[in-house]
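I'd like to ask you about the structure that follows.
Note that this complex is displayed minus one protein chain, with the remaining chains in position.
Chain IDs A, B and C follow the sequence of writing; residue 1 opens each chain.
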Amino acid sequence: MKTLLDEILQTTQSVPAYEAKDFKPDVDVRWCAGCGAFSVLSPVQRFLPNLNLPKEKIVFISGIGCSGRFSYYVDTYGFHSIHGRPIAIATGLKIARPDLSVWIATGDGDCMSIGGNHMIHAARRNTDLNIMLFNNEVYSLTKGQASPTSHPGQITKSSPLGSLEDAFNPASLALGSGAPFVARGIDKDRQMMQDLFEKAAKHKGFAFMEIYTNCVIFNDGAFEEYTRKGIREDHTLMLEHGKPMLFGKEMDKGVRLDGYTPVVVNLRDGEYSENDVLVHNEKDSTLAFILANMTYHESLPRPIGVFLDLERPSYESRVEAQINAEIEKYGEPDFDGLLKGKSFWTV
Amino acid sequence: MKTLLDEILQTTQSVPAYEAKDFKPDVDVRWCAGCGAFSVLSPVQRFLPNLNLPKEKIVFISGIGCSGRFSYYVDTYGFHSIHGRPIAIATGLKIARPDLSVWIATGDGDCMSIGGNHMIHAARRNTDLNIMLFNNEVYSLTKGQASPTSHPGQITKSSPLGSLEDAFNPASLALGSGAPFVARGIDKDRQMMQDLFEKAAKHKGFAFMEIYTNCVIFNDGAFEEYTRKGIREDHTLMLEHGKPMLFGKEMDKGVRLDGYTPVVVNLRDGEYSENDVLVHNEKDSTLAFILANMTYHESLPRPIGVFLDLERPSYESRVEAQINAEIEKYGEPDFDGLLKGKSFWTV
Amino acid sequence: MPKFIRTVEDATIRFAGDSGDGMQLVGTQFSETAASTGIDVNTFPDYPSEIRAPEGTLYGVSAFQVHVGSKKVNTHGDVVDVLVAMNASSLKVNIPRLADKCIIIADMSGFDTRNLKLAGYEDNPLKSQDLSNFKVVAVDIEQEVKKLLKGSNIAPKVIKKTRNFFALGLTLWLFDRSQEHALRWLSRRFANEADILEANTRALQAGYDYAQNSSLLDFQYKIEHIGLEKGTYRNISGNEAVALALVAASQKSRLPLFLGSYPITPATDILQYISALKRYGIKHLQAEDEIAGICSAIGAAYGGNLAFTTTSGPGLSLKIEAIGLAVMTELPLVIINVQRAGPSTGLPTKPEQSDLLQAMYGRHGEAPLPVIAARSAADCFDSAYEGARLALKYMTPVIVLTDGYIAQGSEPWKVPLIAELPDITVKFHDDPATFQPYKRDPETLARMWAIPGMQGMEHRIGGLEKQDIKGNVSHDPLNHQKMTELRKAKIDGIASDIPDAKILGPDQGKLLVLGWGSTYGAIRNAADIMQNEGHQISHVHLRHLHPFPENLGTLMDRFEEVLVPEMNLGQLQIILQSRYLRKVEGLHKVQGNPFTASEIVEKISSMLH
Partner (left out) sequence: MPKFIRTVEDATIRFAGDSGDGMQLVGTQFSETAASTGIDVNTFPDYPSEIRAPEGTLYGVSAFQVHVGSKKVNTHGDVVDVLVAMNASSLKVNIPRLADKCIIIADMSGFDTRNLKLAGYEDNPLKSQDLSNFKVVAVDIEQEVKKLLKGSNIAPKVIKKTRNFFALGLTLWLFDRSQEHALRWLSRRFANEADILEANTRALQAGYDYAQNSSLLDFQYKIEHIGLEKGTYRNISGNEAVALALVAASQKSRLPLFLGSYPITPATDILQYISALKRYGIKHLQAEDEIAGICSAIGAAYGGNLAFTTTSGPGLSLKIEAIGLAVMTELPLVIINVQRAGPSTGLPTKPEQSDLLQAMYGRHGEAPLPVIAARSAADCFDSAYEGARLALKYMTPVIVLTDGYIAQGSEPWKVPLIAELPDITVKFHDDPATFQPYKRDPETLARMWAIPGMQGMEHRIGGLEKQDIKGNVSHDPLNHQKMTELRKAKIDGIASDIPDAKILGPDQGKLLVLGWGSTYGAIRNAADIMQNEGHQISHVHLRHLHPFPENLGTLMDRFEEVLVPEMNLGQLQIILQSRYLRKVEGLHKVQGNPFTASEIVEKISSMLH
């Protein structure tokens, strides 16, 4: 049952010692100056050498949107597909070719609006895909309409009187769909991004990364609270596995559960100490829901980092296992026999 | 700005005193004998008189599937649409016609598979729609393939070697999408179903009801644990707002939070009392996540009832409000003026 | 008692009963027996649209029709010569189908008061004059099997369930066929259920004996052997044939096979069939919707698989955008569309040929692709295989059209050895130095193919217009014109890679009947009749609908008139007229069921006079 692919792909060459520049193709990057997407591209290019895979084994699949151009900007195999479908295409690719490392660059419109169905099913199915959701809370390529992550009241070209819809919370949606790995990153924090990509790559299964990316043209400053030095410390909660949930410029605030509702407590006035504060546990799915649910609450800091990192067998590995079990059971397949079936006769 | 609709629909007649039979149209119901769908139909017909609306103001919209036939079986306005799209169609109808009471009959394939995107967006958008998801954990009309709620290992015609996918938990997905009203019902419990429909009808906004419906042909017994007398008591947790979460034949077991993970405790051996047990609060969205997350955990009872019942302004009411505010601000519209625009000239 | 022998060329038998009566099963047994004992068969199952309609109702009738003959029968039969009616409803709904003198084998136990009422009969038709045109063989089968198995330990429920095998025995005798095949099947199927095995075996034998001894049945059909080519044969339905064709093409091309699909009647069988082939290393995805079905197949094709997607009308409509992507990226992809009656949900369980124009033209932008149609259940194999060959050779999506009639119907198929099948050689480009993603084979115009994992040929494809050869995104006006024309030329060029259209009958004459798809059988039979009557007519049946065979135009020119019977309102007609600028006559049937030969004969006759 050796196929042509087994032949042409069998070379087990050693992996070259790449540098970031090896992943920079010889094309102009055509995002606007200052676009948050640049801040995703560069940590990607810097982390790829650590993947320890020959570059031809890496594929970037993107949809349509400013974010969709990503696949042109990494010197690997790439597929710039159609609006909303990169995850569906990647699903087929990964099942057919589990040997590849498959990355998806998608936008809040591409992934959460038109592509929502593929996103939730991929999360449930747990194919080993790495989703980079460039969330700029607006449709940029089409020049500034509301997206499913635009906030209520947001003025855009398609909501000139203010958006009337509540926003998706991508982390909650991913968790609600069954995603085993859910994280939130921020374009400005490149080191954190690079670490995040490495964690996602290590995770064998569906890895969902919402990345706040600033669109300087159509939604500039959307994430300023979480990125501007001096402000961000009071508005973000950087999640670290096993660490208490502290934040604030002096790390003197913490998040505590009141019943099952997260609240902010001040550690300075002595009422509460570090021991009262929640400790992050990436392996706890209920906690992940609680953390995700903190999003958009004015009084709570915005959690950033890995919400959940559970391992369960990826879909494509289950497929392989089922195939192998069957082959083990029935032996080398007899294709001529299959064609004949059970009820044949000869003339 | 009176439209033709204002004229033909203006009759403010009093509501006739209907009985259930007034909602039974003169057609044969073509579900298989014993199908769980019957057990949804009859409480619907019994509760409709309590809606206190003239029947012409009620619309049932369905997709394709055995469940899709529902719209033929209620003597109101009805639209048997296409596979996966009833929610999208209903969304337009409700925005255009907020005066109507709009109900959707959909299946686990129709709503959660092909229609998943419309489901999650409707939940987020919070249009006032009442979703009855007939979850029989299988595709029935097409004669028995796996659905997104089929459990791993389930043997179906399209998974003859056992399904390799994890199931959606509809309640978690709905919550993750932002649904303000999320509930789970069981076909066999008709009184509970009737109460549930009344609660959903009262809720002004998106109401999501997952209903376990037994398909006697393609997935018989799927919900036996939760329906068979003598067994169900130990496997279901009937949620009641403000009440402690007790279950079991003698109501001697309870659900308690260990950290933030729900566990079952026995109230008989004295270690725990009713006071240690969680108290249900339909208004708490974090608790709703925790409860939904209990689904599919072998060691935990399956929560049944209303998980969450929050009010926030429905989408169509926000649209109306924005329109009214604009009209208030600018006065009676001048359509000829609109056609002329601001930069016109005369010859 | 002594019986006549009635020698016939063909005959049609229809097994009809309630959904629970097991008619599909014994129909299949009958047809397998017939085929394996040397006569031709063609079958069609006819389910109710309800999953399980209430017992005994008119809309709960399930039927299975078998056409047998001493030469190729081509269709499942226009009219019924022998009807097995297990209850009153199954008689009533089938009356319009019966030939004069039709033999009605009726199970009297299905004509009790309750059943008669459900069927809307005031009086028992078996006892009235209503059926005087027919020959009624009324047997109380329930009584017979009860009698037979009285005293055994077998449960009454099981005994009642053997009625269908009694009926099978009866019909096997009537057609002078042995019980062997059915007996073998029973012992395989119920190896572990001795009582069921025994009950059915004895019922089968009893039915056979009953017929032999009955004075009501005074003759036996004799149908000569059809002189088949030597070889191995099996019965096959169109849906099975499609699945096997793709498996065979995957073996032949040595590419792994991938199916991305979403269930939809009447295409679901293919997905189900493939899903059971994991032991053959075959992968599939039951996707969340049709869009994901085709997109996952595109992903797998991008990864170097032979990828396909299966669907029916509404699903094809949903796949349209993604098909355009496959056209633009020039990836090989086989799209199987099992047509059903539309528009919209239409009559979902009924066949129609009304997706042809969509297959040809249903994409935004200029997005040409090959369109192929299968003419019969067995021909689904060759057509789908040809689809795979073209997809891989020309780097293009291909639409293969079948329909609910041939997809679910079956006929004997001479099973090929994979080694003997037409060549499908795939060569990935393996020289990084000369690789260019949109460089083309000068002969086929197919673009070069390199897949992820191949070193040194990293490149990017996508839905935006691409620069000729290099494959970069290009907005250059002349490049777009060139690429648009190249994509068209590539598909048009396939015309020289396909066989000429074959004419069945004289080379020239008064009338050419030109058909495509599942109308083959009815047209073939009609043409036979007319040709036998000496009329100057011929028949051409197209497999390749885009591009057309090169000789089609000249071929049409040799006939005064051209008739195109279609199960639509004239879709091939539109394409032919536009292409060949000549008037083509249409015969349009959109009734959710196939043409009969006589409908076509009638039309031909009216055109000849």
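The rule is simple: a contact is a pair of C-beta atoms (placed from the backbone, for glycine too) under 8 Å apart; a residue touches a chain by one contact, two chains touch by 3 or more.
Values in this document were obtained by computation on a predicted structure and should not be read as measured data.
**Student:** If the full complex is used, which shown chains touch the chain that is missing here?
**Tutor:** Hidden chain contacts in the full assembly come out as A, B, C.
**Student:** In the complete assembly, which of B:Ser81, B:Thr106 or B:Asn130 touches the absent chain?
**Tutor:** From the options B:Ser81, B:Thr106 or B:Asn130, the contact with the absent chain belongs to B:Ser81.
**Student:** In the complete assembly, which of C:Lys135, C:Arg363, C:Lys414 or C:Lys439 touches the absent chain?
**Tutor:** The single option touching the absent chain is C:Arg363.
**Student:** Out of B:Ser71, B:Thr227 or B:Ser314, which is the one that touches the chain we can't see?
**Tutor:** B:Ser71
**Student:** Looking at C:Leu325, C:Ile424, C:Ala446 or C:Ile604, which makes contact with the chain not pictured?
**Tutor:** Answer from the full complex: C:Leu325 touches the omitted chain.
**Student:** Please give every residue of subunit B in contact with the chain that is not shown.
**Tutor:** Considering the whole complex, subunit B reaches the absent chain at 1, 3-5, 8-9, 11, 13, 27, 54-59, 61, 64, 71-72, 75-82, 85, 88-97, 99-100, 117-118, 121, 319, 322-323, 326-327, 329-330, 333, 335-336, 338-341, 343-347.
**Student:** Under the stated touch rule, tell me which residues of subunit C contact the chain that is not displayed.
**Tutor:** 49, 313-314, 316-318, 320-321, 324-325, 327-329, 339, 341-348, 350, 352, 354-355, 357-358, 360-367, 462-465, 475, 477-478, 480-481, 484-485, 487-488, 568-569, 574-575, 577-579, 581-583, 589-593
**Student:** Which residue numbers on subunit A touch the omitted chain?
**Tutor:** For subunit A, the residues touching the absent chain are 30-33, 64, 66, 82-84, 113-114, 116, 139-143, 145-146, 148, 157-161, 217.
We adopt the following convention: only the chains that are shown with their structure count from here on.
**Student:** Between subunit A and subunit B, what is the gap in Å from one C-alpha centre to the other?
**Tutor:** The mean C-alpha positions of subunit A and subunit B differ by 30 Å.
**Student:** Taking each residue of subunit A in turn, which ones touch at least two of the other chains?
**Tutor:** 117, 121, 319, 322, 326, in rising order.
**Student:** Got the subunit C residues that touch at least 2 other chains?
**Tutor:** 278, 288-289
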